[in-house]
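Let me begin by handing over the structure; questions about it come next.
The complex appears here minus one protein chain, its other protein chains still in place.
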Amino acid sequence: MTDLLQPTGSSAAVGSPGPAPRAGWRAWLRRAAPALVLLLAAVLPWSTLSLPGLFEGPLNSPGTLQLLAVCLVFGGLALGYDLLFGRAGLLSFGHALYIAAGAYGVDILVSHYGWDLWSAAAMTVLAAALLAALLGSVALQTSGIAFSMVTLAFAQVGHIVINRDPGGLTGGEEGLPLASAGLPAAFVGVVNTVNLYWLALAFLTVVVLVVHTIDRAPLGRTLTGLRDDERRIAVLGLSPYRLKLLAFVLAGALAALGGVTYALVVGGASPHVASSELTLSLIVMAVLGGAGTRWGAVLGGILYAYLDQRLARLGGSLPGPLGEPLFVLGTLFILAVYFVPGGLAGLGGRLEPVRRALGLRRDRAHPPAGTP
Amino acid sequence: MSTVVLLTLTGLGLAALYFLIASGLSLVFGLAGVLNFAHGLFLSVGAYATWWAAPRWGWLPALAFGVAVAAATGALVELVLIRPLYTRHTEQVLVTVGLSLAGVALLQSVWGADARVFPRPSWTSSVVGVGGAQVPADRFLLIGVAVLVLLGLLAFLRFTRYGLIIRAGVENRAMVSALGIDVRNAFTLVFAIGGALAGLAGILAGMYFSSISPGQGAALLIFAFIVVVIGGLGSVAGAAGAAVAVGLLQQFVNYYGTAGAGDVSVVALLAVVLLLRPTGLAGKVATA
């Protein structure tokens, strides 16, 4: 079942030192692009630009900023998930559990126990990391499909418990609104939506920094090595189990941090964040964007969240099943699996032969004939 | 005593549903290597087809119609979506994930997200006295159908040529091809069988819960997954045993413990089984 764990994305971008620095502005631009995009995203709330069709209000309107904040959170969540899926090759079906732990953890501590936000957030992420260590140590006893199913089952327990509203803590199916009394004033009220946007941007930046640092570190290369051939890593004298557990705990902590941010952005926690559907959509995001690539999952997460929210808002005006965001996204996803195997990040590479064919000769190498 | 009888029969009724879903999942996984997330969709499709047909054609034709539509859906999914991705298992799982999301949304757009009242023959609402307990008659229907399906499946696997091919293919697909047998026909067949059984489960679940909704399949699917893993991937008899264990455990703990404890204890059972025997109770290595 090792082939199940091969993510669809190209792995070439992970852990490789990148092309040799070329002289000239293009190389410089390539390296500086992420920082430029970050800068652009950071100053975006000062823009009053209107993009009709894309957003309902101007860019700095609270509605648009909240939509963008949710997109950024999902970009970070998807990249965090891709640490497991695209890099370590672990197809977890229970990632939502740690997102829910983050969202509900901070919500419960702030709303029920009156903690201040920052200590509640720190406590929640720590507790979620512990939970990931505990459950991961059991789930990683298995591999392949069994691992997927065990993680799914664990997450299902979380979903059930949250829905049952034990001791009135979670609010059951209604969810638990975040009590604004316990929050810093900067995060309360519609006028402060911009701060939530920056918070979401900060979360995404943290995830990108963490995951990209891991990609460059020996750990990242070892993880992708594990994904490709576990025996090779075991031969090097490293314990595959401990490495995978480390990745699992890190991904769990990042998910919890994302859950905390999500609860702040949307003003509470609802059982949906614990559902297996959320994990499935994270998989969709990673694959759509290009699993295992540097920016694929981020792009996939942002695009998915954007479409999900926009389609939900447009839902009534679209005919038939097109009014259901999940129908559109699910269908897009299936088409992407067939026709864009590397995801969005792989598109560039896939256009390469076209460009070459247009400019030069047709020398596109056909893959070797497979077993039919 | 009467409580125990009622809980046992209700637990077995639930086990019957789990078995109908899990046996197809298990065969599909065992033979074709596909973890089929769209299996819950087959269930909903069968249930909605029967719900649509029952007022028009009467109950029994509607039942046959629902099972047939679910079987056709299963075969179609294999032919159109799974087969082109032959041997690319990750992509196959991803496609079934996409299908489960899109399919449920499609049902929702046609019939709405809310639960619909499911028609049922009046006799299934009656109660039967067993050992002092008043047991609803539909429990016996569920158990009876599941037992018949189990016997039928075992006989099919044991005595027919396709059954032989499926059992051999679960062990070693490539070797079956190397004997000159087109194993892909067997893939389509197990998808159709899995679809039919899931559709049957959806119809019976509709009667059991008196209602259907687009998301019902997904909710039952997770417990069916657990049953498949505990029972051993690819083993029908293992699925039957695991379904009974899961159904009974869930009922009893939910009754004697706090609400939801039964569901949690089922997951705990899964964790224990996997830690003791990573291959499940029966059947082949889960990671092969």
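Per-chain numbering from 1; labels A and B assigned in written order.
The working rule: a contact is a pair of C-beta atoms (placed from the backbone, for glycine too) under 8 Å apart; a residue touches a chain by one contact, two chains touch by 3 or more.
Basically, contacts and distances are computed from a predicted model.
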Report task. Match the chain absent from this complex view to the correct UniProt protein name in "Transcriptional regulator", "Glutaconate CoA-transferase subunit A", "Putative phosphoesterase" or "ABC transporter ATP-binding protein". Result -> "ABC transporter ATP-binding protein"
Report summary line: Touch assignment to the omitted chain, from B:M1, B:V80, B:L179 or B:L276, lands on B:L179
Report task. Can you work out which residue in B:V5, B:L79, B:L154 or B:A168 touches the chain that's missing from view? Result -> B:A168
Report task. State which residues belonging to subunit B touch the missing partner chain. Result -> 164-165, 167-168, 171-172, 174-183
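Here is the rule we use: only the chains that are shown with their structure count from here on.
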Report summary line: As the complex stands, subunit A meets subunit B at residues 1, 3-8, 91, 138, 141-146, 148-150, 152-154, 156-157, 160-161, 163-164, 166, 276-277, 280-281, 283-284, 287, 320-321, 323-327, 329-331, 333-334, 337-338, 341, 370-372
Report summary line: subunit B residues touching subunit A in their complex are 29, 33, 35, 37, 81, 84-91, 93-95, 97-106, 108-110, 218, 222, 225-226, 228-229, 233, 259-260, 263-264, 267, 270-271, 274-275, 278, 286-288
